[in-house]
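Every protein chain of the complex appears in place save one, which is left out.
The first chain written gets the first letter, and so on, giving A and B; residue counts start at 1 in each chain.
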Amino acid sequence: MSNQSTNSTGQVHHLRRMTVAWVILSVIGDVLFSIFVAPHVPPGRLTETAAKDQTDFNVLFEMAIPVLFGVWIYLGYSLVVWGDKRNKDAAFSGDAARHNTTTIVSWMAVTTVTVLFLAGFGTYALVVDHGSGGGQGPNPAFAPSGALKAETAALVGKATWAPGSKNVLPVQVIGQQWKFTYRYPTFGGFESSQLVLPADTTIAFNVTSLDVIHSFWAYQLGVKADANPQVNDVAFTTTKDPGNFIVRCSELCGIWHGAMYDSGQVESQSSFETWATTTEAANAANTALLPAFAWTYVPSANGAGGGYYPNTQDPFSKVEVYGSGTKSAA
Amino acid sequence: MTISDERSTEVSGPVSGHPHEARRLSWTQRPGLLSQNIITAIVFAIIGYTIGHWFGNYLASGYSYIANSGQNSIADTLALAFGVVGWLGGIGALNYPFAKLFGVDGLEEESPVDNWTKYFRYTLDHKVVGLQYVVGVLLFMFTGGLLAMAIRTELLNPTTHVFSPDTYIKIVSEHGTVMMMMATSIIVGPLGNYFVPLMIGSRRMAFPRIEALSFWIFTAGYMVIFSALPYGGFPTGWTGYAPLQTQSGPGMVSYLLGFAVIGTGMILAGFNQAVTIINYRAPGMTWGRVPVFVWSILATASLLTLATPVLFAGGLFGLLDKTVQTAFYVDEHGGSSYLWQNLFWFFGHPEVYIMALPGFGIAGELLPVFCRRPLFAYKVSSAGMIGVALLSFFVWQHHLFQSGINPDMRPLFMLTTELISIPTGFIYLVGLGTLYRAKIRFEIPMLFVLALFFNFLIGGVTGVFLSDVPVNVTVHGGFFVLSHFHYTIMGGLLFAFMAGIYYWMPKMTGKMMNKKIGKWHFWLMFVFFNLTFFPMFIIGLLGQPRRVFTYATNLQGLNDFSSVSAFILGFSFLVFFFNLVYSLWLKPEVAPANPWESLGLEWQTATPIPSYNFERIPVIMTDPYRYSEDGAPAYADLGTSGAPDTTTPTMA
Partner (left out) sequence: MSFTGRLSTAVGLFLVAVALIIWALVSFLDPGNPGGYVNYTLGHSTGAPVDVNLQTVGAIGTGFGGHPTWVSYLQKDPTSGQWIHDTSMTLPADTVVHMTIDQYDSGSPLRNQEWGQVQGTIGGSATLNGKSYKVYNSYSGNGVGHTFAVPGLGVSVPLIGVNGNLPNICGQAPCGSLPHNVITFSFKTGAPGSYNWQCFVPCGLGYLYGNGGPMSTNNYMGGFLKVVA
C-alpha cells in the first residue's frame, strides 16, 4: 500500500501519518503499562514459577499493545478520513487496489516472524521453568533436577526434607467431589485438608483424583494441574517467601465446583517443619488406616453400598485401593 | 467455448415447476397443510417418544442401578431417539428414501400450490429452507440468551444465591450447549442455504432433500437439547467432560444424543454445501471469481464434514457408557477420561473455526460494497480461510495444556496454535487493505462488519495469550478464556450474522430494515458487548474460575458491572427483534431492487426471487468486486434481455 500513497500525485502520506502515531502511542502505551500495570499482573511473584509466568505475561502484553494500537489507529484513521462524506477523492480502484505484492509479502513476513518469535519464546520459558507450573503428567518432560529422586524416595517411604536441605518436597493433591486433600509422603504419608508449604523449596505437586476430573489451581503459586482419576499429574513450583495463596478447582466437577476452594500458606522452613511433625503426630491414628502412599488410587467406582457398575474394582489392580474394605479392623 | 455453448449445458430445469397436471397428485403433494407438515411431525414425534419410553422401561427398569437411582437413562435415550425418528417421519423427510427403498418411482414432495404453508412443510426450495433456518437460529439464540441472563443474575452476588448450585450448573451447561449448537448453523444454515446458490448462479442446492433434512434435524436437535431441562439438566458444561458425564442423571442423555442429532445435520449440511459449491457454479465462475462468502462457506463445509463425525462417535460412546455401562471414559474399568477430552477437542477446535470462518466471509463480502472499491488481496483472503481450516485440525491439545497428557508435545501445539494467527492475519490484511482510500458508507451492515474487526482483534490477541503455555497456567479454565471465546464467537460471528441479516433482508423479504432502530440496535449491542465481556478478562486474571456459583467478594464490583452490561446487551437483542417485527410487519418499507448498489450476483435477479432463481443461468464475465472501476464489464451476463450477445469472451 505504501508505494500507492506516495506515487499518486497530490496524495497525503496516509501510511506515514499512521506509522508516526502508531510508534508514539505504542511507546507511550508500553512504558505506561510497564510502570503501572506490569508489577500487578497475575499470578504475582510469590514463587519463582509465578514470577516467571508474570514475566511471560508482560512480554505478551508489551507485544499486544502495539498490535492492538496498530489496528485501532488504522481503523480509526480510515473511518475518519475515508468516510464517503469526508473523502472527496474517488475511491481507490483498479488492479492497484486489488493487489499489491509488497504489502502482502511484508504483512506475511511481519506476522510470521512475530508468531515464530512468540512460539520460540514460549517454548524457552516452558523448558527453563520446568513446565511453568503446569501439570505434566506422570513423566514430566521438563522436571527440575532432584525431582525424580525425590519422587522415587516418596514412593518407598524414604523421602527426606529438612530445613536447609535443597531436596524437592513431594506433596500429593487428592481431588474428590468436592474438596482437595493433601498427603505428605515425606512425613509418614499423613493426609490433611490443609495445604502448608515451606519457603525456598522446590515442590512437586502430584495431583490425582478419586472420582471425576478436577483441576488444582494454586493461583499465587502459578500452578495449575488437572486431577484425573488414575493419573499422577506432576507440576513443579519453587517457593520463595512466606505468604498466603488461594486454591481453586478450575475444572467443572459438579454441584459444589464453585465451592471447591481453600487457602494455603507458604511458611518459613522451620515453622513448616513444626506444623508437619505436629500434624503427623496428631493424625497418626488416622494415617494408620489410610492405604499406603501411592501415586494413584483405585476407589470403588460404585460408591457406598452398590452403584453403577456391577463389579467393584479391577481384581488385578496393583495400586492401593481406597474404600475397598480390605483393611482389617484397627 | 462460447456463451451459447455454455447456456446449452444449463442444469435441467428448476426443482419445482414440473407439469403436475400431467400426473395425479400424490398424497405428499397435496396443497397447504393437507399433506405432512409440522403438526403431523409433532404428532409422530410424540408417538415415537411414547413408544421409545415404554420400550426402554420394559427393557431396563429391573436393573439394580436403575431401581436404586430411580432414573432410567435407557428409557430416555430410546424415547428421544424414537421421537426424533417420529419427527422426521412426520414431516415427510423419510418418504423419499423409503420410496426409493421399495422401488416406488417418481415421488414428488413439492406442492403445486405456493403459499405460506411451505414454511411449515418439508420444502426443498433453498430459499424456503434459508428462511426456516433464520427463524430456527433466532429461536435457539433467544432461549440461549435468556439462560445467559440467568447466569449473570446469579453472579450479581457472591453469597446470596438466586439459584441453587445444581440449578446454576444446569443453566450454565444448557446455555453453553445451546449457543454452540446455534452458532455452528447461524450463518451456514440461514445465509449459506439462501445465498450460496444465488451467489454461484445456481438454481438449487446439489441435494435439496438433504438440505431440507438438515434443517428438520436441526429443529429436532433443538428439542432434544431442551429436553435436558425437564430431565433434570446436566452438570458438565458444553464440554461434557467424562467421567462427570457418566455420573450425571438422564439430562446428560439429551446432551449426548442432542449433539449426535445436531451433528448429523451438520455433516449433511456441510457435505451438501461443499458439493454445491464445487459442482454448481455458473459457467465462467472460476475459483478466482468465487465470492469470498462462498469461499468461507466452502472452508466451513469442509470442517463440518470432516470434524463432526468425531463428535458423533464420541457422543455415541458416552451414550453407551451412560446406558449400557460400557466404560469408554471410565478409568477403573479400562477406559480413559482423556479419550473424551481428545475426541471432543479434536472436533471442538475445528468447531470454533466453523463458527469464525463464515463471519470472515461476510466481512469480506460486505466490505467492498460499502467501501465502493475492490476487495484488497482477494486470493489472500481465500488462502487465509483455507489455511485456518487446515491448521484447525492440528491444535486441539491446546485445550489440554494442564491436563497432564503429552507434556513433551506442548511446544508443538503452542507452535501450531500460534501459527493460526498467520492465516487469521490474512483476513485482517484483506479487511484493512480494503478500507484503504475507500469511500466508506456507514450503513448498518458496515457498522457490524467494522465492529467485527474491532472485537475479533481482542479475541485473537487474547487467543495468543492462551496459546502460550506459561501464561495458560493462569488463564486456563478461568473467566479469561470465557471472555476470549465470547469475543471471537459473539463479537465475531454474531456481529457478522447481524451484518448479514441487515444486508440481505431486503433481498430475502423485499423490505428494508429500519435504519434508525438498526442504529440503536448496533450501538447498544456493540458498546454493551464490550462492557460485558471486557471486565471478564480482568475477572479471569484476578482468579475467578469458570462455571462457579460463588466467587471472591472483592470481585463483586466487576461482576456486577458485567452483569448490568449483560442485561442491556440482552435488551439490545429485544431491539433487534422489535426491528424485525417493525420493519417486516408493522411498518414495512419496500426495498429497492439493489439498495446497497452491490455488484453481487444475488442482487441481479428479480425480487421476490423466482423459484428457479435465474431466468437463465448467468455467465460470469469477470472478477467480483470491481467497484468504482470505469469500463469494468458487468460481473455476470444474465442474458435476460434477449438481446444477442456481442461479446464472446474466452472462458478460463
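Definition applied: a contact is a pair of C-beta atoms (placed from the backbone, for glycine too) under 8 Å apart; a residue touches a chain by one contact, two chains touch by 3 or more.
Owing to the predicted nature of the structure, the values given are computational and were not obtained by experimental measurement.
The chain not displayed here makes contact, within the full complex, with A, B. For the chain missing from the display, the contacting residue among B:W54, B:F163 or B:F393 is B:F163, taking the whole complex into account. Within the full complex, the residue among B:L124, B:I171, B:V395 or B:A438 touching the omitted chain is B:I171.
Remark: the omitted chain is touched by one listed residue; of B:L33, B:A99 or B:L229 this is B:L229. The omitted chain makes contact with chain B at the following residues, 64-71, 143, 146, 150, 158-161, 163-167, 170-171, 229-230, 232-233, 235, 243, 246-249, 330, 550, 581, 585-587. Contact residues of chain A toward the unshown chain are 174, 176-179, 181, 191-193, 210-212, 254-256, 259, 262, 283, 285-286, 289-291, 299-309, 322-330.
Just so we're on the same page, only the chains that are shown with their structure count from here on.
Each chain gets one centre point, the mean of its Cα atoms, and the points for chain A and chain B are 32 Å apart.
Only residues 64-65, 68, 165-166, 168-169, 235-237, 239, 241, 243-244, 246-248, 325, 327, 330-334, 337-338, 371-378, 380, 401-408, 410-411, 414-415, 418-419, 421-422, 425-426, 428-429, 432-433, 435-442, 450, 453-454, 457-458, 461, 464-465, 467-474, 476-478, 541-543, 545-552, 623, 625-629 of chain B touch chain A when the two sit together in their complex.
By the touch criterion stated above, chain A contacts chain B in their complex at residues 1, 4-5, 14, 41-43, 52-53, 56-57, 60, 64, 67-68, 71-72, 74-75, 78-79, 82-84, 87, 89-94, 97-100, 103-104, 107-108, 111-112, 114-115, 118-119, 122-123, 125-127, 129, 131-142, 207, 211-213, 215, 217, 219, 222-226, 228-234, 246, 248-259, 298-299, 301, 306-310, 313-314.
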